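Here the complex is missing a single protein chain, while all its other protein chains stay put.
== chain A ==
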């Protein structure tokens, strides 16, 4: 064995770090004239600053104060969120909005990967993408919700929605009675991402 070979193989036995792997593909695409760095800048701006839970919060607040909008939202979610200037990617062709009531709790998940309506409710949090939530929420919904701090009364029916196709879901939480009559901008502030996933009530 030559010194060179030993050196090469010892380099390759060490796994590249995640930043090194990202740098490798980004620079390789850049060098081929594919402008990956510009693409990353644009898409990272969208992911960090544009696709945020506040979009969904605006949808929820509008649905609470405007019954006609609420009807349109429940009939065709994608068209209704577009009215508010909220985009959805081409491959999310359908947005189903699930209305919570005092006796119905809808909760969304993706057991196969971690799909969400991310342009509307924001990119999913860690726990949504973790193995535990994906494995358990479809089978032990009431137990999992209780562990996460949502202890539902026995008469509340739980409806779980598994995002296994490109239809997307968002939960329309019930409006807290004490907020009836509040101005729309103030209502937007009380709507959380987790209430639109369905693991929290407001």
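Assume a residue touches a chain if its C-beta (ideal position, glycine included) is under 8 Å from a C-beta of that chain, and two chains touch if they have at least 3 such contacts; residues count from 1.
Just so we're on the same page, contacts and distances are computed from a predicted model.
The chain that is not shown carries the UniProt protein name "Nitrile hydratase subunit beta", picked from "Nitrile hydratase subunit beta", "Lactate utilization protein B", "Protein SCO1/2" or "NADH dehydrogenase subunit M". Among the residues A:65, A:123 or A:190, only A:123 touches the chain that is left out of the figure.
The chain not displayed touches chain A at residues 11-29, 32, 34, 36, 39-40, 42-44, 47-48, 91, 93-94, 96, 111-114, 122-127, 129-144, 147-149, 157-167, 192-194, 199.
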